[in-house]
Structure formats: C-alpha cells, structure tokens
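Reviewing the structure listed below.
Note that one protein chain of the assembly has been removed; the remaining protein chains are unaltered in position.
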Amino acid sequence: MRQLLIRRLLQTVPLLLFVSIVCFAMIKLAPGDPVLSFVTPNMHPEDIERIRHNLGLDKPAYVQYFLWIKEAVTGNLGYSLVNHQPVMDQILDRLPATAGLMGSAIGLAVLLAIPLGLTAGAYRGRWIDKLVNLVAYVGISVPLFWLAILMVYFFSIHLHWLPSMGMRTIGVNSAFDVLKHGIMPCVVLAFSFLAVYVRYIRSSTIGQLREDYVQIQYAYGSTKRIVLFRHVMKHVLLPIITLLGMSMGELVAGAIVTETVFSWPGIGSLGMTAVRGMDYPVIMGITLFSSVLLILGNLAADLLYGIADPRIKSKR
Amino acid sequence: MTERLLEMEDLRVSFYSRDGENQAVRGVSLHVDAGETVGIVGESGSGKSVTAKAALGLIGPPGKVIGGDIRYRGESLLGWSDGRWRKLRGNRIAMVFQDPMTALNPVKKIGAQMTEVIRRHRGLGKAEARREAADKLREVGISEPERRLDQYPHEFSGGMRQRVMIAMALSCEPELLLADEPTTALDVTIQAQILDLLKDIKARSNMGIVLITHDLGVVAQVCTRVVVMYGGMVMEEGAVEDIFYRAGHPYTQGLLKSVPKRGGGLRERLVPIEGTPPDLLDPPPGCPFIERCPHAFGKCVERPPLFELGDGHRALCWLHDAEHSAAKVPGAAAGGTDAETVGERGASDE
Partner (left out) sequence: MNRSKWRSVAGELRSSAFGIAGIIILVLFTIAAALAFLSPHDPNALNALERLKPPNADHWFGTDDYGRDYFTRALYGGRVSLTVGFASMILATGIGVIVGVVSGYFGGWIDNLLMRLVEVIMSIPSFLILLLLSVFLKPSVGNIIIIISLLMWMNIARIVRAETMSLKEREYVLYARASGQGAFGIIRRHILANLMPVVIVGATNNIASAIMMESSLSFLGFGVQAPNATWGSMLNNAQGLIAQAPYLAVFPGLFILLTVLSFNVLGDILRVGFEPKLVRR
C-alpha cells in the first residue's frame, strides 16, 4: 500500500509539471499582445514598454515560465485582463457554486445509479432492465444543453415551478431559494453521469452474478436480495471510485455547458465569459486549476480504491 | 434400519438455449442414507454436478427440472416454495464446491461470510455465531481461528480455503453434505489432507455424504457406495467392492482401466476410453455409451433397464439381459480381464 502511494505520487509530479508547461505554452502561443489590454490611446511607447517590463513580458520565455510557476504555486495565477482582479480570487469566489453543483450532481447520480444498475443487472432481459437500459442509452446520447432547454420550458415557462436561471432570487437570501434554483442544473448534470454509472453497474452486476461465490450463496440459503446488496454491491461499488476519478474531465465539460445554460455563477460560466472576452490569465488559471483537480482527483480515487479493496491493501 | 435421507427417482433436467434442449440429466434414480458416503463418478458433462444442484433446488433458468421426483426424508421437494427451499439449503443439506479460490467472496472477511450463514439458519446472535464459526474452523484443522476469522479469502491458501468452505458447510450441522469435486482444484498433497478431513468428519458423525468426482482413486478412499454416471444417466451403482472388483458395465470397466492401480507398477498398461461423450442436445435413444463401447451390439440402440447384478449392485447394460447372456452372468470375474470374454460373447451372439 505504501509502495503504491509513493509510486502514484511520483507519477503525479511530472504530470503536473507537464500540464503546467502546456498551460503556459498556450498563453504564450495565444494570438494578441496581453499588454495591449493595459494600453490606452494616449500612452507613450515608453509607458507601454514599462508596463511590459513590469509584467515581466520582456524576459525570455523560460524565465517567464519559472516566474509564472513560482507565483502559481503560491496561489497567484495572475490578474484578469478585463477587470484586473486576481484570477485566484475569482476562482475561489466561484468555487462554492460549482462545487455544490458538481457534488450534488455526482451524489444524485451515484445514489440513483446503484439501485437502478443492480436491479437491471439482476433482472437482465426483463422489462425493468430494458427500461433502465433505454433510459441509460438516452442518457449517454442526449445533449445536456437540449435537456436543459426542455426542462426550462416545462418547469419554468409552462408550469412555473422552478426559476430558469441564476442561483438566487434578487433580494431573497434563503437556502431554500438556492435549492430551488439548483434543482434543474443538478438534475441535468447528473443525468449523463447517471447513465454512465448505471451502464457500468449493470454490466458488472451481470458479471458478478455469474461468479462462483454468488452461486454458493444461493446454496447456503441466501435470497436474491441478500446476494445483491450484501455481496455483489461491494464489488460493484469499488470500481465506481475509479470511475468517479475518470469522469472528472467530463464533469468539467458538463459543468461548463450546464452553468452557461442556467447562468449558474460558477467557475464554468466564469470560464465562458473569459473565453468570450479573450481573458487569457483567467482561462489559463481555470485550466490549470481544473487540471490539478483532475490529477489529484484521480490520485485520490486510486488511493481510496487501494484502501477499500482488501486485495490491494495487503499487497503493501 | 437405515435412515433414508435423499432419494431421486427418474430425475430429468434440461437446459434450454438457442441451440436447443440440452438434456443434462436423463432419468437418474439414486438414494443416500444417513451415515453412508456415496460417490458419484463420471466425466465432465455426465450430469453429476447438475444432479447435486437439483437436490438443493439450485437449477435456475435456463435450466429446468422437467420430470421425476426428489424426496428428502420421504417428502417430495419439487413444488416447494423458494422460502422452504432456503430453509433447507446450507442448513439440513450443505454443499462444498470445486474451486475454493472462487467460492468465497473476495471482498468480505471469512468471519462475516461464515456468521452470515450461521445467523440465518440458527438464529444466533453476532457473538455466539462468531464463537460457533471459530469452533468450526478449529474442527477442520485451522489454527488460530479467532484471528483467521478477520482475514480475507486471499490471505488463505487453496487448501485452507477449502477447509473454510467445509467449515462453512458444517456450520449448521447438516444431515447431508454434498461435495462437488472438493479436491479437484488442489494439488495432490493437499487433496490427501482434504480427503482425510472428509473421512474424519464421516467417522465422527452420522451425516450422509455425497462425493462427486471424476477420480476413482478418491472414491476408493472415502466412499461406501458408488454411482457411475455417463451421458446424464446412471450406468452402474453398487458398493465400492462391487464397482472395483465386479464392474458390470463396459463404461465402468473402461474407467477402471484408464486409472493407474495402486501397486500396478510400471508394467501396467493404461487404456484411455476412445471417442467422446454423447451430444446431449441430441442424445442417442439407447445406451449413451454405445458409440464408445467395445461390446455394443444390436440391442444397444434401445434404452436398457437397470439389471440387478447382486444386492444393491445394478448396471444399465443389455449384456446382462437374460435373453442375451444365456450362459453366465458377466462381471462376476475381476473387472478388467473379464471384459474381453464379455466382448467375444457379445459379438458371437449377434
């Protein structure tokens, strides 16, 4: 187990380094001169050069990289070209909204996927399996933004049940209000992951039910329910940890789209605004931030799996 | 008077698939009494495992019991509700399976898996069930049972896992133990240990034991009675001595010739049985062994009845038909050498 930990940590470091280089290279390769955003029409060329110098943009690229990475490590991701606010502050400001959305969506997806996937797998070929399978197929194939639009139409415009955008009603400050705003984004984001997890759990349930130890459970008087929830479930849940780590990238993509459609004030919509305004420091900051989260998420998933699975734990 | 535990009468089991109906068991009758150890011998695909699973009602789709009867202590089990079956399984009839490496849930502790069964059938509390589980582990020769209960299956060797399986089978003190190839997946020295354990259990209790195997050597060591199966049917049954010294069926004789005898020495010639078992999707209507039998003759295309050869010794072979063997009853002499004379007579009679 300790070896696994050390090995994985050692793999993570160069990966983080590479990712940071790629991010930095993208800033450098981006068209347009970042200094120009600080320039006003009546500035002297010397002033422009001074700004360039102050920003460190007159130094060779590798020096700039080291300066940038040094700052990035200490939590300074630079300043927005648009509103000149620190990028890190903006990200941290938006983090709770995004974390809440992602967390609740993943939680909802996992909570629903376990019983659905187990049931579908256990009753393979019956109507319940066919139904779950159909919904899962639609789930992996439906464009999230379309689902979002349809939901807005039915629940906001047609039924007037739920607000169609934002996180709070202006002037209202209650948890219930945030919850009401959050239902649709959460359901939309959860849906595609639900589908992926259900398909996974279903097929691994089918596989597990064929194992000898399951047959033997029946020979010792177990009911199907006991077999499913006491024996098969643990097998099925373990790989979900890995699956969660792997779906982080998808989660970011989904969050960008969902936050944009519902104007949810999270990191995703911050990124979209930045992309529209060519605000490179913000874009790079978000890219680096989410890449690091992605890598650490995968690392955490691997380690958690190692702890949860007795077969790996004992292999040191 | 012996207690009759399990009794099967003309049992038929089929499995249905795209390819058709696979008639895995085609009219098997056998019985097991308390205190005896019955060996069911046969090649893979002979229907021996399916027969055992049927005794526990474990034939699920695509398989189906399509005929005959299974009785336990005189009561027919077919048509029992699932709930009644479950009270029998692991409690009064327990089963040990072939591959101990896959038989235990790899992500649950041994203790949890054992106590689950004990608590289910005996209604004990957690602590009591655990004590009971530890006792059973000690009984099957596992040291430090308390510590072992908290370990996972992968921390046990194959032989140890099979001991755990046996302990689990014994945990509710069953009346009947079904052991399906319990030694096949183990290496030879471990096999001997497990067989010794089974003998030990047999000596200590009045349990009925069914030992399913393809290995006649195992049968010779442990069993009191033998049922030989082939192509989903019982070919021959009898006491161990009957089978080993007075085999009445050409298939049994072939089996005996294909295994090395103890003390046979280097001169001994082993003769494998030529050919392959019958296709059970479309089995021959007569004797299933007809295509591989050296003595097959005209009558063999009809299904033979079980001919009584002695007290409890029966064989499913037309060679024993009174009409056919006008002269003497074959199988009275020692199994191997007699086969040729039987064959010659069979041929001349045609």
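As written, the chains take the letters A and B, and residue 1 is the first residue of each chain.
The definition used in the following text is that a residue touches a chain if its C-beta (ideal position, glycine included) is under 8 Å from a C-beta of that chain, and two chains touch if they have at least 3 such contacts.
Computed from a prediction, not measured in an experiment: that's the story for all the values here.
In the entire assembly, the chain absent from the figure touches the shown chains A. The omitted chain makes contact with just one of the residues A:117, A:163, A:271 or A:306: A:271. Only one of the listed residues, A:5, A:82, A:162 or A:294, touches the absent chain: A:294.
The missing chain, though absent from the display, is touched by one residue of A:2, A:44 or A:210; that residue is A:210. Touch with the chain omitted from the figure is made, among A:100, A:249 or A:265, by A:249.
Looking at chain A, the residues touching the absent chain are 14-15, 18-19, 22-23, 26, 29-31, 137-138, 140-146, 149-150, 152-153, 157, 210, 248-249, 252-253, 256-257, 260-261, 271-272, 275-276, 278, 283, 286-287, 290-291, 294-295, 298.
To be clear about the criterion, only the chains that are shown with their structure count from here on.
Averaged C-alpha coordinates give centres for chain A and chain B that are 56 Å from one another.
Looking at the complex, you find that chain B touches chain A at residues 53, 56, 58, 82, 86-91, 94-95, 97, 99, 102-108, 116-117, 120-121, 152, 154-155, 168.
Interface of chain A with chain B (complex): residues 211-213, 215-223, 230-231, 234-235, 238, 309-311, 314.
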